[in-house]
Structure formats: structure tokens, C-alpha cells
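All protein chains but one are shown at their positions in the complex.
Just so it is clear, A, B and C label the chains in written order, and each chain counts residues from 1 on its own.
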Amino acid sequence: MSAASTVRGRVVKVTGGGLFRWLAFGVFWGYLVVRWLYQWVGADLLGMDPRAPLLPVETFRTLATTWDGTRIGGLFSFLRVAGDALPAAVTGTWLTIILTVVAMAAGLVIAVPLAVTRVYGGPVTRWAALGYTELIRGTPLLAQLFVLYYGLSLSATLRELPFVGEGFIPAQAALVAMIGFIINSSAYQAEYIRSALQSVEVGQLTAGRAVGLSKLQTIRRIVLPQGLRYGIPGWSNELVYLIKYSSLAAFITVPELYKRTRDIASGNFRYFELLVVAGVIYLGLVLSASALMGRVEQRVAIPGLGE
Amino acid sequence: MGAQSGTTGEETIQDELIANGELEESNYTSYDNYVLAVEDLENGNIDAIVIDEPVGDTFANQRPVEVAFIYETNEQYGFGMRTDDDDLTTAVNEGLQTVRDDGTYEDLTAEWFGS
Amino acid sequence: MTLLEFADVHQSYGEEEVLDGISFGVDRGAVEVIIGPSGSGKSTLLRCVNRLTDIDSGDIRLDGTSIYARDENELRQQVGMVFQDFNLFAHLTALENVTLGLRRVRGFSKEEAVADAHDHLERVGLLEQAESYPAELSGGQKQRVGIARALAMDPEIMLFDEPTSALDPELVGEVVSVMRDLAEEGMTMLVVTHEMGFARSTASRLTFLDDGRLVEQGPPEQLFERPEHERTGTFLRRLTELHGGIDR
Partner (left out) sequence: MLLQSGAWEYIAANWVYLGWGLVFTVCLTAVSVVLGFLLGLPAGIIETYGSGYSRGLVERAGVLVRGTPIVIILVAFYFLFPLTIAAFWAAALGLGIRSAAYQSQIFRGALQSVGDGQMEAARSVGMSKLDAIRRVTVPQALRRSIPGFQNEFTIVLKDTSVAYAIGLGELLTRGTNLYLTEQGNTAVLEIFLAISAVYFVLTMTTNLSLDALGRRFAIPGGEGR
């Protein structure tokens, strides 16, 4: 079974022409970066409220009232509500990105040795690695988060640690979510890398040993470099999944993108506008990740390997 | 500080504390429901929650928490209905009136909301 | 009497001219063998006859009427095709591979289809393998089922697209003998192949294609012994060394 077939569905294929796509990415990331800088630094420099929207929300409001009852009025009232919510949503997006990136990186660091033990380990270690991956992949992420946050009340212990919640270090709830995502993602990544390693022809291993390389060297120099390339589609699919599943952190009070938009919606009941704002940002993150991984896959590709 | 999202308790925290800078926004957590808020209060994740008085009293009797103080917002309790649902509204109001006239209203208030 | 006629057929893939003005006719009952180096356009020419590939200009006529003037499914009932890599329906038994066309295309009832399919499988010597799946058959057996499947449509002409090049040498014989029997029974055949043995012994005419153009046409003896064009000679000599002895 090729690596691709264990992939949980396909990577989101980025459609749309070249120029349009880059323009859209430019506007999307441009706005996010400007907004972040404004909130962290700009607001204090300019002596403005960091939570104030940059978009002309007031003009949307007036236009909405003047054209009230018409389609255009509806549009402007949509833009007003969305504009009002964007500052909070974008702050949450930063946390969503941090959660995803850290969990993917730390997950990879755990997944590679895990996968190598699954394929080349001794019986005991192999069984342990299999047990870990099957247990994590067999239970829902949300249940895992609840075990960590409510079950073990991990956050209470984390809260005592000195650096938690200071400056850029997220508060304890987010750290619990991060730990949960790292554990969860490491199991899925280990599965992709394991099946990628197994799709490296056996001949490669024997060839390495024939040249006199030790088992470990062969794994590091020959099998892993090829295996990791086979694993890229699976890995990038996991990245896309984690961006979306990071929204589950909302249920253990982590103020990331989804929670912030939902909290606003539960206040003003404008679920349509808020879901669209969150949905568009998630879509932007997912399409950017897919495009980025597509480029990485091309640059790293070796002719004739992994088709 | 904690509160259930979308409640007047949350609004009070947003307007009275966060807006005028007395409380850092990162120090406020909103919860799906107030029971989760009390759990986190017990776990020590948050130091205080803003909640409706009667619910606060019940938790105070059941759990190792206490009511710090009452912040009077003279909010009223009410039934939420669709604006165009007139016959339901009249039916509920009539029912309320009869319950008030024959005294059951006081008994229920005493029973469920204490003194 | 000409059954199939190519009239100035042009076809290009991007800027590359794959078929550059091919015109010739194939008589009813004839065995036309097309030879030439790879990339000469022989397979493409074959695939144009049953419209698996479209042409840019010119015309192809079957029984006097253009193949583009009628419904392509009806056309394909009259034009059987055997593929280089067999393309048997992997999820169906040998029998079902033959009955599927009979029932879905020719509207046979279940019993008629099974009976007719048994006859065709017997004709290619595979009656016992009727219930086996393609993956359980040898290459030679698969190709013979492919022939039976095409024959079941009762076509007027049979196209063979390098039928033996995917086979191990020792299996080529069983397929070539079935093709020879067909030729003797008077089936019109258009065959693209490197099997010089078959070409020399059974072909009524050889057509040498190169670079999308018809270089030379004539009976096998003429092209093998006294080729008019030098390129035909060198191609045939190189091929005979490659494929060993002449009469297989």
C-alpha cells in the first residue's frame, strides 16, 4: 500500500491561476502581518487602542443604515460585523499558527525515531511504538484534550511554572493544547513516515549494507532521505489537518481563532458573519500550507523517486 | 477572571474591567458553560468568575467556593421568544399572570432562589 | 474490394507531426501488417480507426462511409481491437470479460451471452479457464481472452496493437497461431507488430511507416528481399537480427 493511500484524504489541491493566487496570498498575509504588528507594537507607538479595527468599520455602519433593507445594505452590515470581529480573530490566528507549527515540528522530532523503531526496532520497542501510535490514532483528539485539561488538570501544574503566560509564551491552557497536539500529531506523522520508509525498496537497504555501511548509517544516509521524501504528501496533509483540528483547543478555553469568533458570535448572534470570517482565515491558512508544501515537494523531488 | 461566553457576566468584565485596562485581556477566559468555569475556579486556573447570583449561591453550598460580593446590575429574568410569535407570547404572559395571582410564584421563587 | 480506407490522414501531438498524410486502402479479408521504428506513428494510426485517438485532417472510411459520420459506439462494434498489454477487465472472470460486451452492447440475454462466449473461448483454446480471473492467467492466455472478447462483437475488421510485445518469447507462439487461424478464416486484420515470422508468413501486404509517412508498401517477399527504399532494408535487417530466425 503506497504511502499516499494511508494519507487521510488528499492534500487540498490549490486551484486558481498563478497571479490571482499570489495576489490573494499577498493580501491575506499582508493584512495578518500588518494587524499583528499594529497590535504588538503599532498601537502603543501611535497611542491607539490595540483592539481597534483598522478597516473603516464606521463607514460600513453608516452605509449599512443608509442602504438598510437592500442587498447592498446587507453587504455593508456584513462587512461591519466582520470588520468588528477581525481584530480578535487575527489575534486568535496567531495562536492557531503557533499551536500548529510547534506541534508539527515537535511531532516530527518524536515521529521519526518512532517510525524507525516501528520498522527497524527490536520486538519490544517495535511493539511499544505500535501501541503508542495505535492508541493515539484510535481515540479522538478532543477526548485526549479533555483527559489532559480536565482529567489531569495539567493546566494547574503548568500555571505554577515561572515563564508561563509571560510575553510570547502562551498561557497554561494553550500549553496543554500544544502538548495534546504534539502527542496526537506525532502518532499520525509516525504512521506516514513508517509507511513511507516501507515504500523505500528493500534493495536500498541491502545495497547500503553491501557497501559496508552499518545498519544505523544505512538508515540515516539512504533509507531516511528517500523515505522522508515519500512521506511529504502525508506530512503536508497532516499539517493541513492540524491547522483545522487546532480549532478543538477552543473547548479547553484556548483563545485561538475559532474560540474568539465563536465567543463574539455567542454575544451578537451573528453566526453567519463570524463563521465566514473564521472559515475564510482557516481556508487562507490551509491553502497557503498546501501551496508551500507543494513548492517544498518540487524543490526536494528527485527524478524518478516517489511517483 | 472567567465567565460563560455570551452572558451579561462576560459583558460586565469586558466593559467594566478590560475596556478601561484594569484587567489584561489575556487574563480573561470565557467558557462554554458556567459549570466548566466553576471547575476551572476549583482547579485554580482562574481566580474568580462572574455569574448570576442564584447560580453562584448554589455552587457556594456545593463546592469549596464562596460568593465574594454581589454586583447589582438590576437585570430581570425573562423568557426569550421569536419577535413574530405573538400567540406564544400572550399564552406565556397569561400563564405568568395566573401563577402570580394564586401565589405559586412566591413559593417557587423561595424554593429555587432561596431567601 | 476496399473495406477500410485512409485518405490523407494528418495528426499531430503538440507541434510534432505524428501522421503526415497517410493514404492507403485495406481490402476485405486482407492481413495488413504495419511495421516501422518506434515513434513512426503505427500505433496512433491503428487507434484512429476505432477513434480512440482523433485525427486533425483527412478521413478514414469503413465500408465506404466515414467513421466520423456515425455513432462511435456502433463503429467500435464493427472494429475489434486487441491491446499490447491485454487490458482485460481485472474484476471479471475470462467468461465475464467476453459476456459483458455481448450483454451490454449487443443486448444478448444471459444464456445467449454465456453460450456465445464459451464458443469464442473454445475458439482460442481457453474453455477450461472460463472461470479464472485475469490475474490467474498467463500473458499468452490473457491475450487470447482479449482476442475472444473482441471477436465476440462480430467485428468486420480486427486491429492488433503490438499483440505479442508484452509476452515472454515462449508464449508468443500460442497467440500468433490464433491470429493465423483468424487470417485463414478470412478475417480482415490490421496488425502492428515486430513479429517478422508472422509478417512474412501470413501478411497479404506489409506497410513500412517511418516518421509518420508511408515509406513503402508491398508483399512480404518484396520488402524482405528487394526493398525499394534503403531505409526499409536496414530496418528489416536490424529487426531480423534482433528477433532471431525468420519463420516462427
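FYI, a contact is a pair of C-beta atoms (placed from the backbone, for glycine too) under 8 Å apart; a residue touches a chain by one contact, two chains touch by 3 or more.
Everything numeric in this text was worked out from a predicted model, so none of it was measured.
> In the intact complex, which of the presented chains make contact with the chain not displayed?
Touch partners of the hidden chain, whole complex considered, are A, B, C.
> Among A:L86, A:L224 or A:L287, exactly one should touch the missing chain; which is it?
With A:L86, A:L224 or A:L287 as choices, the missing chain is touched by A:L287.
> Among A:L95, A:I183, A:L197 or A:L248, single out the residue that touches the unshown chain.
From the options A:L95, A:I183, A:L197 or A:L248, the contact with the absent chain belongs to A:L248.
> Need a quick check: the contact residues on chain C for the chain that isn't drawn.
50, 52, 72-74, 76-77, 79-81, 83, 85, 87-91, 100-101, 104-105, 132-136, 146, 149-150, 153
> Which parts of chain A are in contact with the chain that was left out?
Listed in rising order, the touching residues are 1, 4-6, 8-10, 12-15, 134-135, 137-144, 146-147, 150-153, 240, 244-245, 247-248, 250-251, 258, 262, 271-272, 275, 278-279, 282-283, 286-287.
> Would you write out the residues of chain B that touch the absent chain, in ascending order?
That gives, for chain B, the contact residues 33, 35-36, 39, 42, 62.
Assume only the chains that are shown with their structure count from here on.
> Counting only Cα atoms for the centres, state how far chain B is from chain C in Å.
Between these chains, centre-to-centre, one finds 84 Å.
> Could you tell me the distance, in whole angstrom, between the mean C-alpha positions of chain A and chain B?
Centres of chain A and chain B (C-alpha means) sit 36 Å apart.
> Would you mind pulling out the distance in Å between where the CA atoms of chain A average out and where those of chain C do?
Centre separation, chain A to chain C: 55 Å.
> Quick check on chain A: which residues sit in contact with 2+ other chains?
none
> Which residue numbers or ranges of chain C touch two or more of the other chains?
none
> In their complex, what parts of chain B are in touch with chain A?
5-6, 10-11, 25-26, 29-32, 36, 39-40, 43-45
> Hey, which residues of chain A end up touching chain B in the complex?
Those in contact with chain B are residues 51, 150, 153, 155-156, 159, 165, 171-173, 251, 253, 255, 259, 262-263, 266-267.
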